[in-house]
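Missing here: one protein chain of the complex. Every other protein chain is in place.
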C-alpha cells in the first residue's frame, strides 16, 4: 500500500468510555488490554504496517499519557523513523478550537499537505478484524473511487449489534447511505469503521464540514456530502469484533479461545506487534491444572485455570481456581482464592482464600492496582 | 551523573508567553528557535545527556504539538531507549485536576517511583548556560544536601534583570530564602532555574504542597518548607542568558556573535544535539557579502548580511541587505529588499524591494509563514 | 564526558563443535537456550544491566543467524546513534586480510576501534556462558585494588578443576600463578574468561604479543602469563552465583533442566536483572482442554494438547492430543504428533516427531538429539 497514509481516529468512541466501568477511567478505549499481551490499537497499527503503510497518525484524545507510554517512539512497529513514521495528535486546547473528529483532522492540514501520499486509510480502532487491506486498496484504486467503505454482513438475531452503523445499499449493491442498525432486520451490513479515501477528497470534505459547521464526525460529513462523490463499498468476510461496552470487550477476549478466531486475528494478517516486556517463559508447577486458556509469558501458575485469558506476569497461587476470567498484566490471584467471570485490571490482586464471582453477562471488574482482601 | 533523573518544567514560564509577541502563539517558550539551528530546549536536554543523564522527563505544557514534532522519539539525543529515555508529560485535562508545576509533578508520582535513580536535576529551559553539572552534582552528593540551588552573581546596573528570582544568603553564604530582584542592589544572586534534589525530598515537598494547597510552583513550595531541609547553593560562573521576553530573546541570539559566548554555549559542555534537517552546505555567490554573522546550512546567500543569525535553509536574494536580524528556518529575503532589526519567523518572506526596519530595543517580528509584499 | 568509561569486547566467534547438531548452522553464542533466549543474550543483557554503553562483538564463524539475532541491538537497548553495539568481524588492509587467530589476536586486530573510543578499562567477555553478573562490581574491585587486570573466578568442584584454568592467589587475592588445566590443581578457583583490563596496559601487551611468533595469541595461555611474569598487578575476584559453560550436549541439556529445578540459582523472573532477547512477536500460548502440563516452562506461540512434564519449550511448538513429552528441551517450530512419546531429548528446530514414534525411556540416562533426519544418542 504505497502512496497511502494510515489514520486512526476515535470517531465518536470517546462518548462510549463510560460503558466500560472503571477500565476506561484513565485510558481511552483503544488502549484496552486485549488477547494476553496486546492493546486494541496494536491490531490496527500492525495491520497497517503489515500492509506496507509507513506513515501512521493517531488522533489520541485527551487521555494521552497511557497512549504515549505505549506507542511512545513507535519502535515495536518499526515506526521510529526519520522520515514518515508515527505521528500522535492530541486535541488542541485553545479556547477557540472546536472539538470532534472533523475539527481534529482540520487542525492537522499541514500533516496531510506535507505527505506525498495521495490516499488515506482511516480506521476506528474499536473494530478488530484482519481485513485484507491490500485487496481492498487494489479495488479502491482500480475503480478510481473517491472513497470505499468497508463493511461486514452481520446476522444479528439477538440484537447484539443494535446502534452499530449500517450501510444502506440499493439492489445493485451500490452505496446509498449510512444509517444505524435498530435490529429490525435479521441481517444488516455493518460499517466496520474502516474507510479508504483519496486524500484530496478527505480534505475537501473536512473543509466543507468546517465551513458549513454541521458535522462533528467524519461519518456525518460523509452523509452530508455523499452525492458529490463516487462512493464504493468493500465486503469483509472474516471475523470481526466490535468493542463498545464491557460485555463486548469481555466476550471478544474469550472468543480468542476459539482456534479459528485466534488464528485469524493473530496470524492471518502477519504478526501483531506490541511493546515487549522481556518476560521469561511461563512456569507451570507440578500442581497446576490449566484448560482451554491463552497464557502469555512471565506467569507462574500453581493453581487451576479454565477458560481464561492470562496476560503477562500474572501469578496464580496454589489451590487457587480461576474460571472464565481475564487476568491483565501483573495481576495476582493468591493461594486458595476463587475467581469466576471476572476482569482483573493491571496490578490488581485477589487475597488468599477470597471468592469473587461475577456474571458472564456482566463480569465483575477489579480496578487497576486494587488489592482485594478477605475482611 | 548516574543515579540522577533529568526533569524539565516550565515553572511559571507559561505566564510569560505573551511577552513574545506572535512568536509564542503556537509554541511554548522553550521551543523558540535559537542560534541558527536549535530550539532553546536543545541546550537543556543536551547538557543533561552530555553529563550522563539517561532519563529525561519534559512537562510540556498545553502547546504540545510542536514539542512532540521536535522531541518526537528522542533520536537526536539518543534518548529513543527501551529502558529510561525521554518522557513527555502533557498536562492532564480532567476537570478535577489542579494546574501548575506542583500538580503536574504530583500527577507523575509513578514515574518517580518506578525510576531507580535517587536524585533529580530540575531545570527551567528558559535559562541558557553551560553549567558544569558534574561539579555541581559532586558537591551536592558530597555535602549530602537535600537540595542545591544553582545561581549566578549578576551585576545589573540597568535593571535588565528586574523581576528575576534572587537567592538571599547570609554572610556565610548560607541559603536563607528566594526573593525577587527589584533592582535595588547593584549586584544580586540570580537563581537560574536549576536545582538538584534528592528524589525523596522532591516527592515529600510536592505531596506536602498538594496537601496544604498553598503552592502552585515548586519555588513557592521550597520557600514554604525551607526550614525543614538542608539547602545548599552552587555558584555558576559562566555566561547565562535569561529568555523571558522578546528583547531578551533577540539579544541572546545576537550575543552568539561574540566568540567567547558562542564557544561557551556551543562547545564547552559537549555538542548541542538537535533534530537534523539534511541540508547541504551553504552556498555564497560571487556577489555575496557577509560580515559578523552566524549562518547555518542549506542557505543560498546572494546579498549582503551583517550582524545576523541565519537559520537553516534561508535564501537572501541579489542586492538584498539584511542587518542585525534573526532569520529563522526557510525564511526568504527577496532581491533588493532591506531588512533591519527584524526577527523573521519560519517560512516567512520579505518581498522584492521591500524595506523593513525595526528598532533594536523592540525588533520587528514577521509572523510564521507570513509573506510581506510591496503594496 | 562520562567517567570510568568501560568498553566491553564480547568474543562471539566460537564454533562450539562439541555441541554437534546444535552448532551445525550457527556459532555457539547463537545456540537457543532456556525457552526463549540464545546463549549470547546472557552476556549482552549483563552488559546492558551493568550500564556499559559501548560493546564490540567479535564474530568470525557463521555469523548470519547471530547477526540477525543481534540486529541493531534494539533488544538490549544498544541501538544508539553514538556508541552502542558494534559487530567486529575480521577485515583486510593493505597487507591483505587476517582472520582472528586467538582471543587476544581478535582484540589486537581491533585496536583502532578501541583507540577511537579511548576507554579507561576494557572488559573481555565470552558469549558462551550462562550467568548473571553485575560487571560494575568487578570494576569496583578492580579500582579499589588499583589492579592492572582483574580476573573473575568461580569455585568449581575439585574433581572438575583439571578441566579449567586454575588461578592461584595470595590471601589478598593477588594472583601468583596461572595453572592451565592442571593435573594436580592447588585450588578450585577457575577463571571464567572474564577480564577487566586497564586499556593502557592491555594495549601494550597486545602489541607485544602480536610480535611474538611463538604465541598462540590467547589471553589465558599467552597474554596473562606474560603480564604476570612482568610483575603487573593482577587480582582475582570471586564471583558467587550460577555459571555454566554449556560446552557439550549433556551440559546443554542439564543447564536447561536447571531452569525448572525449584532450587535453581538462576532466577529468570528477577525484574531487576532481566535477560533480554530478540522478540518474535508471537501471541500467548494455548493449553487445550486435553492438555496436561506439569513442572515445565512454556513460551509464546505454543499449542499444547498433549502431556508435558519436566520440559523446557521454545516458541511455536505444537503438541498433539495424546503425545507425551518428558524431561526434554524442545526448540522452536517443532511438532510432536498424537501418540508419540519423547523422553530425555533435545528436539531441534522445525523437527516433526511422527505419530507413534517413541524416543527414550524415563530414567534411561541417555540424552537424545532429535533432528530432521532421526535421532542420535549421547
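Remarks
We call the chains A, B and C, going by the order they appear; numbering starts again at 1 in every chain.
As a convention for this text, contacts are C-beta pairs under 8 Å (C-beta built on N, C-alpha and C of every residue); 3 or more make two chains touch, one makes a residue touch a chain.
Since this is a predicted model, take the numbers as computed values, not measurements.
Considering the complete complex, the chain that is not shown touches A, B, C. Considering the whole complex, the residue from A:51, A:166, A:199 or A:330 that touches the absent chain is A:51. Here the missing chain is touched by one residue of B:169, B:300 or B:321, and it is B:300.
Interface with the hidden chain, as seen from chain A, comprises residues 2, 50-52, 75-76, 78, 80-83, 134, 270. Where chain B meets the omitted chain, the residues involved are 35-37, 75, 257, 259, 262, 266-267, 271-274, 276, 278, 280-286, 288, 290-298, 300, 309-310. Seen across the whole complex, the unshown chain contacts chain C at 13, 15, 59-64, 67-68, 71-74, 79-81, 84, 86-87, 89-94, 96-97, 99, 112-113, 116.
In this text, only the chains that are shown with their structure count from here on.
For chain B, the chain with the farthest CA centroid is C.
Taking the mean of each chain's C-alpha atoms, the chain closest to the overall C-alpha centroid is A.
The geometric centre of chain A is 39 Å away from that of chain B, both derived from CA atoms. Averaging Cα coordinates per chain places chain B and chain C 47 Å apart. Counting only residues that touch two or more partner chains, chain C has 74-75. Counting partners per residue, chain B has 75, 80, 82 as the residues that reach two or more other chains.
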